[in-house]
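Shown below is the structure under consideration.
In this view, the complex is presented without one of its protein chains, the others remaining in place.
After this line comes chain A, so read on.
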């Protein structure tokens, strides 16, 4: 089962080694630290999106939510001078609420996840731009939130706190997905919702919860990104970020048909994506080719994965058919 993740890990090492060989700057402390920071930032909400994808759904509104929640957070902190714990709680609660609404629309009204979250993408972006009259919002001379600032954009030694936090959340999410009852239900619902229902699993609740968790993590990410960019320009902040998360999940072995994927995979998928971004800079490839490189690598990865899986499936079929066949011919009693 872990073969896929191992392959991804090897790929990262290979790409990293080649890049480092061409440009030793790649493994300089400062670059690696930067890279870790990027991984932490983009990985956090990818974990949530992974949950949604495992249920067979999709969440397209992440980027717009980052913008809207970022603006709400800044507004509370800077303009209304609320204390940061309250601003943080409200922002995260807001993200959770939006995710929950998406989940309810999908499960209760039986709308397609693509449509629901596409509408979310448009609505939240629009509201964010309207609320700020399309002008950039920043911290200005606000103060009183130094602790939070250190937590979300500081470093412990040379390791960025974003990365530490990402690792910690990954571990928690891995336990939930791979060890808990809820995690098992996610896989079952994603693979065969009907059979899950026939087993008494509250499928609607499980699916809604996946969207809520994605919203929760997006709410947290919104705060991280505000401190990373130091300001929020409502028309550009977070644009396309959902696609990074989807790409990371797919690279990490999630199937958009649902029921497949792992946290290690999503983690490594995020790492690979950010390494690719970084490599474009390091190798002096024109940065306008950034997306093209990313797209090509994902496409290649998915095709390779398909081939491996086909072979594995065939092997399973052959291996299990042969020994069981004669045994079945023996009638009972």
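Throughout what follows, a residue touches a chain if its C-beta (ideal position, glycine included) is under 8 Å from a C-beta of that chain, and two chains touch if they have at least 3 such contacts; residues count from 1.
Here, contacts and distances are computed from a predicted model.
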Omitted chain (choose from "Ribose transport system ATP-binding protein", "tRNA-splicing ligase RtcB", "Acetyl-coenzyme A carboxylase carboxyl transferase subunit beta" or "Multisubunit potassium/proton antiporter, PhaE subunit") - UniProt protein name: "Ribose transport system ATP-binding protein"
Absent-chain contact - pick from A:25, A:79, A:112 or A:180: A:180
Touch with the omitted chain, as defined above, among A:31, A:192 or A:239: A:192
Touch list for chain A against the chain that is not drawn: 175, 179-182, 184-185, 187-188, 191-192, 194-202, 259, 316-317, 319-321, 323-324, 327-333
